[in-house]
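Every protein chain but one is kept in place in this view of the complex.
Presenting chain A:
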Amino acid sequence: MSTLLSTDGLTKRFVKKDSATVALRDFHLEVEEGTFVSVLGRSGCGKSTMLNLLAGLTTPSAGEVRYQGRVLRGPQTDIGYLTQSDTLMPWRDVQRNVEMPMELQGTPAKERTEAARDLIDRVGLAGFEHHYPRELSGGMRRRASLARMLAGRPSTLLMDEPFGALDAQLRHELQVELLRLWSGSEQTVVFVTHDIEEAVLLGDRVVVLGGLGRVIVDRRVDLPRPRNADDLQVDPEYVSIHRELAAALKGAAS
């Protein structure tokens, strides 16, 4: 497996008047192709800033992001990004929202209608093709966003606490569905979360961030897949990883 995505000396400052807020300083990360990396950190540690940089939405103040060996200069269709908040177009129904990435890539209408319908089916929204985002519940909007991201056929997925705003039950359901959609797809995932259980359940590897994007822990998770959240609770390996990460997060605060 080769390195797909890497950052080097990545720094981001937000300048306002005479002072600059540093959100990320000298951040290093390498992501292997086809792996699922969970990035764990408390709020305000620069997780979202990091993802915006990885997605090419913002330009770094210093350092660079390399994708497939080349320096990333802007957003790429090959990188999908599921943001924390919903960015479905409110004037498009689910079907047309999911079609949108294909529309921009110039896919013929007939083909994209079919592809979108298939994706809507796979994320469990069949029957809601012609609902507008405001007519959907929070969980359904997440599913639609997920379908839209996948519609662009990205080989890398960036996710920023995608299920953070949902209730525990629904979050769990969507985690399972995400794993189902991901398994066998050979896509690379960078999944940002503040939830230890979520990070361990999903990731092949967990990276814990401290303040300003300092990497505190970077460890593999070798729990066998498919993983089941209920079984994991009593797995000694899981328990020890959980304990280690919790301690690291606590340490990051002081």
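As a working rule, a residue touches a chain if its C-beta (ideal position, glycine included) is under 8 Å from a C-beta of that chain, and two chains touch if they have at least 3 such contacts; residues count from 1.
In the analysis below, contacts and distances are computed from a predicted model.
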Exercise. Missing chain's UniProt protein name, "Electron transfer flavoprotein subunit beta", "Tol-Pal system protein TolB", "ABC transporter permease" or "NADH-dependent phenylglyoxylate dehydrogenase subunit gamma"?
Worked result: "ABC transporter permease"
Exercise. Pick from A:100, A:116 or A:150: which residue touches the chain that isn't shown?
Worked result: A:100
For this session: Can you work out which residue in A:30, A:114 or A:135 touches the chain that's missing from view?
Result: A:135
For this session: Identify the residue among A:57, A:109 or A:246 that touches the chain left out of the display.
Result: A:57
For this session: May I ask which residue of A:8, A:177 or A:235 touches the chain that does not appear here?
Result: A:177
Problem set entry | Where the unshown chain meets chain A, residue by residue | 55, 57, 74-77, 79-81, 83, 85, 87, 89-93, 100-101, 104-105, 124-128, 131-137, 139-140, 143, 152, 167, 169-170, 173, 176-177, 180
